[in-house]
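The complex is shown incomplete by one protein chain, all other protein chains being positioned as in the whole.
And then chain A:
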């Protein structure tokens, strides 16, 4: 028996999973059109590589990410590109985003595929490239590019690879049905990931409320090194941090990632996608999605093409629009409400609940917090939700941060049990958003201040240098005068000392000579801006400065490009450097412009 640990807190909400597991996995029928969002992953949105009107084949790449992090998007079926436009996408904000609209031709004709039978003969990088080219990003919800996740730095060796089959959220059964019906593909995908990472331990963790999935996986892992572990059913056991604690007894450090303690979690669906990418050469063009809720007559799981409108799946499951009250994408604990059922299935869509008003009723009105502490009892992160609420509400964000607000995983357990029905998670989201905004503003202000201070320092330095030069000249002039005076005296002594007239003449001569000398000096010194005179800008120097700044900017941009391609660590730093050089060029241009203006306005210099 594998040793298991418990995580603190947790709740046992009604599971509501049997509705959708009583029917086998269904293949969704081919929709008339599909909307393929260009951003289904974390990172840069993909750039379209096809044209409107072009015919594409199933599995053909239609968009790719060339700079920055991201994965390509593929056509889920064969057909014609109808449009590239804004369409509603599944997002908490209910926003629209760029989608490639594909009109299916009904033939479902595959493009040429390149399967590998023995991937172990390939280089690891080649396998990782295949995973990337198959457009695979984490299918559990975040959508982090899988190839990047699997490409761990050498100093962070993954000792334990976990396949997260806990699926602790009520209603969702997509992973459950995948494990029941596609167990061999799950195992094959995990073996590929294990071959890349070489962990000491491979675990598939499944909550013990899924005996069928556990049995299917146990059968599938025979003759492999993979363990199947049944973990106690308790929400949120499928939270990455909680699952790691259950299986290893270790905690992911605050602000860190599982790789920091030698652990990596992958999603069940992602494993299937990896298996298909390697052994069949197929890109990620479909996924398993649960359609459930009391407003559909036949809740079940669909193997649906990415881009299929959710409305199609709801129709197929027998949606009763009269009973429909809210559409939740994801589970009832962490999912978000959809504003329309026109959104497409994406790589991260695991479930849509078509709920009736009685099924997920609106919470009763909020009452004052009585600090009963039920929330703290159920918090899986061992926070003090009642205090975080207090500080969030009173906008004492510093205190909220001090009590580790940012460790909150927004699992919703606190809101679930709150006797005063306070929407606690919403308060935390508000506080986090405010703090992030404040930090961004602070950063901006700091940058502005640094720039200002640097400018002040430069001006001060220039002024000092000018002053030095002026003193230098004054000293030189004084010396020259001394010399002349001495010469004059000498001449006077040499001549008739008693002849006052000749002495006067000498003085007048000297004064004339001084004046002449000064007149000669004047045009030369005016260029250097003697005190009291208007500074005359040096266009040539400014132009040179601008050229220099532009050159530096180009270099930095090149470096950034390179860094992005190589996923280098210093991308952020380079980005900052580029921004700074942009500023510098802009400033140089402005100064030049101003200088030119000034020059043209001045009638005659000097």
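Simple rule for what comes next: contacts are C-beta pairs under 8 Å (C-beta built on N, C-alpha and C of every residue); 3 or more make two chains touch, one makes a residue touch a chain; residues count from 1.
Operating definition for what follows: contacts and distances are computed from a predicted model.
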Hidden chain of the complex, named as in its UniProt record, picked from "ECF transporter S component", "Ion-translocating oxidoreductase complex subunit D", "Spermidine/putrescine transport system permease protein" or "Cytochrome C oxidase subunit I": "Ion-translocating oxidoreductase complex subunit D"
Residue of A:73, A:376, A:431 or A:546 in touch with the missing chain, whole complex considered: A:376
Residue, one of A:43, A:141, A:318 or A:423, that touches the chain absent here: A:423
Contact residue for the chain not shown (choose from A:55, A:124 or A:399): A:399
Touch with the omitted chain, as defined above, among A:162, A:333 or A:351: A:333
Chain A, residues in touch with the chain not shown (by the definition above): 7-8, 11, 13-14, 94, 170, 241, 245, 251-256, 321, 324-328, 330, 332-341, 353, 355, 357, 360-365, 367-374, 376-377, 380-384, 386-387, 398-399, 401-404, 407, 410, 412, 415-421, 423, 425-426, 429
